[in-house]
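Heads up, one of the protein chains got dropped from this complex, but the rest are sitting where they should.
Going by the order they are written in, the chains are A, B, C and D; count residues from 1 in each one.
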Amino acid sequence: MSLVFDNVDKHYGDLQVVDRFSATFRTGEVVALVGPSGCGKSTLLHMAAGLERPSSGQVLCDGKPVAKPDPSRTLVFQEHALFPWLTLGDNVALALEFQKQSKAAARTQATTWLSHVGLAGFEGYYPHQVSGGMRQRAALARAFIARPATLLLDEPFGALDALTRLSLQDVLRTLVAEAQPSVLLVTHDVDEALFLADRVLVFSARPARVLREFTLPHRRKGHDLGDFATEKRQILALLGVEVDAIA
Amino acid sequence: MSLVFDNVDKHYGDLQVVDRFSATFRTGEVVALVGPSGCGKSTLLHMAAGLERPSSGQVLCDGKPVAKPDPSRTLVFQEHALFPWLTLGDNVALALEFQKQSKAAARTQATTWLSHVGLAGFEGYYPHQVSGGMRQRAALARAFIARPATLLLDEPFGALDALTRLSLQDVLRTLVAEAQPSVLLVTHDVDEALFLADRVLVFSARPARVLREFTLPHRRKGHDLGDFATEKRQILALLGVEVDAIA
Amino acid sequence: MSRPDRLSPTNKRLAAALGVALILLLWQCAAWVLPAFLMPGIPAVLQRLSTELGRPAFYQALGGTLGRLAVGYGVALAFGVAFGLLAAVQSFFREVLRGAIVVLQSIPSIAWVPLFLIALGFGSLPIIVVVALAAFFPAALSVMNATESVQRVHVSAARVMGASAGGLVRRVYLPAVMPSLITGAQLAFGNAWRALISAEMLVGFGKGLGRTLQYSGEIADMAGVMSNILVIALLAALIDQLILEALKHRLLRYQYV
Amino acid sequence: MSRPDRLSPTNKRLAAALGVALILLLWQCAAWVLPAFLMPGIPAVLQRLSTELGRPAFYQALGGTLGRLAVGYGVALAFGVAFGLLAAVQSFFREVLRGAIVVLQSIPSIAWVPLFLIALGFGSLPIIVVVALAAFFPAALSVMNATESVQRVHVSAARVMGASAGGLVRRVYLPAVMPSLITGAQLAFGNAWRALISAEMLVGFGKGLGRTLQYSGEIADMAGVMSNILVIALLAALIDQLILEALKHRLLRYQYV
Partner (left out) sequence: ADKLRVGYLRVMDDAQAMVAHEGKFYEKAGLDSELIEFKSGPDMIKAIVGGQVDLGVLGFTNAATWASKGADLKVVGGAQQGYHALVAREDSGIKKVADLKGKTLASQSEGSTADVVLKGVVFKQAGLKPDDVNLLGVSPSVAVQSLVGKRADAAFLFEPQATIAKLVAPVREIYEVGEKWPFPCMVVITSGETLKTRKGDVWKALDAQRSAITLLQQHPDQAAKLIAPYFVAEPTLQTLHGPVPRETVVSSAIKTQTFNAALTPQDLKRIQEVADILQSQGALKTRDGSRYDTSAIVDLSWQKDRKL
């Protein structure tokens, strides 16, 4: 599924958040969006999901304007998006129940997907009974179970500790490799962007404008990223982090 | 100020958290403690601070057993440790007021320290009015204002987004370079450990035991860490993260 | 890190029983000091209670009281939830309601009784209205405050998963406000109960525990007064602890595992 | 992302005023339907009120009521805070207190009045005890629950900074429980007020707004009844909204900036 932003503007009252943004995301592509806090990245994702409307311009999905949320474009939130009153199994199954699938079928599939993300046997646990990393695994299962053509990930691992994040990046990469959705990934973590994406867009401060685009040659990367040291240095510089502060 | 753990055991009920841990931390040294979640790192720091007692063995500070908290050994918590009912200025000043300094003197110094960490002009803001990164800056100011000989940092940047964390690592490195305290830094982020520490201790899962110790030759490093790719790979492998998951 | 010490369920129940026992002791002390016709002791009252429990009049009074409670409390909850939800959507209406509640809530139920008697006529109706009014305020306020705090991310998540409007209300809004709703319902129950007994004491109509209490006081039957108070207190504690707490644990199961 | 719509302070005040106005309208409608003897209209009552405001008897009643309120409410708050803090430290005591409260709370204040008359004799004392009892429960419960939730990290942080025991209580525990304490104090005020007016209506002792209200009802002076109810409702709303809310904003300034 291809996603096109055509000259999109977004204002909240007087606040301009997105400034004439145009971009094309191709089917099956994994694109990371990196930028300073508050620059408008989440807003872009919410417009792609159909949760917000552009103030002017259009978001097109396979050529048709996006008007409202659709399960074919699923959004994974930074945190807290599981329902605390449902077990992990019910949380994941709910995605199918909302699409009018039978409860029994939804349950069976939920169990399968939970085991895909390494949560076999945790169907009956409530979110507050498991660790943050396990919650985020369940959120991934809930996103993938409906087999969305497009996956919108809004800092999905932002609230996790560094080590847990690394292992979830591995899980996500495996899932993406299997299901081959188009992915838009918002992240603050340059390593994460370099590890997961085919392409990285670096944004300016608000209103969001693309400062530079990096196309990464291949997906076969390790967590140490020795190969991409130059890109990392360049991206951090664009984001204003003193790369060699004391050196 | 030197800190010695002498054959320290720690149990909570039946749960053994620390298993005969011995280590010496020299004056002015920056040591990072890295290990899986729940392995007992915070417990070690709390014993060093005097907030918890060892079940057996001793923690010695300059040769004297640690019995209770002392402002010369300050602890910085992962999050939420600022008092929400005080302004940033009052939060920082409180550290001096607790040591019987006059309110006026405490205020003046607080203002100075807030500007050291890049928060000039934010004295009158309450914690909830500023970003997570700014709160953590204020927490650093509060820790440094009492000029502690030893600084115990318990995942001080764990709750922050990746970019903010990078800039705070720079702030911390500058402060440490100036005040030269001994530092014990708990972190999940291997890059952070490699960037800040002279020595890295890698712990096993609970009960905490040292798996391996890395001594890093120098402190003049950039955030890309090209030089330490081997160490990073080795540490991640020790922690069980598949470094080249798909490769 | 370390958590405050928690009691085992047995110890908890023991402590609660001790709390009740302490009150009984206080009462018994008063009985020892005062003459028996002013303050009878516990044994005399328990004996009286067991006699009462064998009489049909007791069950008529109980039935009357519980019937009024059910109607008044039920109506209050229904209106409270409806108004609370409406207030959640319409913020101007919310403030109007808040303004009205602040003023009305300060009037004690026994001041309402004569007005409602005159306005609504005799019978159970004025009592039920007083009960409903007393229970309405906490119910409406708690739903109002709860709907304000339904997390937007939950609503967004459900919409992204393709939830219909009905699905959204049933699967997101309702479970999200449930904890506050139950707290409100418990507060409302306390208010309803106290208002009910007060109103029954003031209006000598129909059968009811409040009326029996009042009558016992009138004929100098202090054993009757105390056994009625005992029934009133225990009944409320039972309804609250057994029915409402059980409902809470059932509906909010996820918070207790 | 997007937040629920909020009203400006002016609109908020306007809405609250509208809420009060609605109640007055309802009242005036009742006055139009019923004969003046049963339900006087607003103008008649306002006129009566202005006469009352010129009489020393009104100020005596006001003084009596406020005096009892101050003593009863003050004692309840003091005991509530003390017991709540004690319960925070001693978890067995906490459950004992909870057990006692569950039982005692369900007894309406008008059932207490005759018992306290017997035990304490006539005078202001039984009224004050009823008021204190009514206000004690919410005050103690809220402090109890609040101290349970003082964050350990705040305590640890203060200790690491070298706080003394006194400093810990003054600079950490007290500000941490303050929000719940104030909520509890507001709940307690509502309870205290209703109990006070009820008790004054039942015990014909001393001067007080409740007694004046009861007296007006007894001599079929409905203008007096309504003007008293008006005074009672407005006074409570004023104390709650002006004094307690102002105190809250002062003490919890940090939450409102």
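A few comments on the model shown:
The rule is short, and it goes like this: contacts are C-beta pairs under 8 Å (C-beta built on N, C-alpha and C of every residue); 3 or more make two chains touch, one makes a residue touch a chain.
Note that the structure is a prediction, hence the values are computed from the model and not measured.
By the touch rule given at the top, the unshown chain touches C, D in the complete complex.
Per the touch definition above, the residue from D:Ile219, D:Leu242 or D:Val257 contacting the chain not shown is D:Ile219.
Interface note for the absent chain: among D:Gly99, D:Pro114 or D:Pro138, the touching residue is D:Pro114.
Where subunit C meets the missing chain, the touching residues are 35-38, 114, 117-118, 121-122, 202-205, 211, 214-215, 217-222.
Within the entire complex, the positions of subunit D that touch the omitted partner chain are 34-38, 114, 117-118, 121-123, 202-205, 214-222, 224.
Basically, only the chains that are shown with their structure count from here on.
Mean C-alpha position of subunit A lies 31 Å from that of subunit B. Subunit D has its Cα centroid 19 Å from the Cα centroid of subunit C.
Taken residue by residue, subunit D touches two or more other chains at 1, 156, whereas all remaining positions touch fewer.
For subunit B, residues touching at least two other chains, in rising order: 46, 51. Residues of subunit D touching subunit B in their complex: 151, 153-154, 156-164, 167, 171-172, 175-176, 178, 252, 254, 257. Those residues of subunit A that touch subunit C in the complex are listed here as 46, 49, 51, 69-71, 73-75, 77, 80-81, 83-87, 94-95, 98-99, 126, 128-129, 142, 146. Contact residues on subunit A toward subunit B in their complex (touch as defined above): 36-37, 131, 155, 158-159, 161-164, 166-167, 170, 173-174, 177, 187-192, 219-224, 226, 229, 232-233, 236, 239, 241-247.
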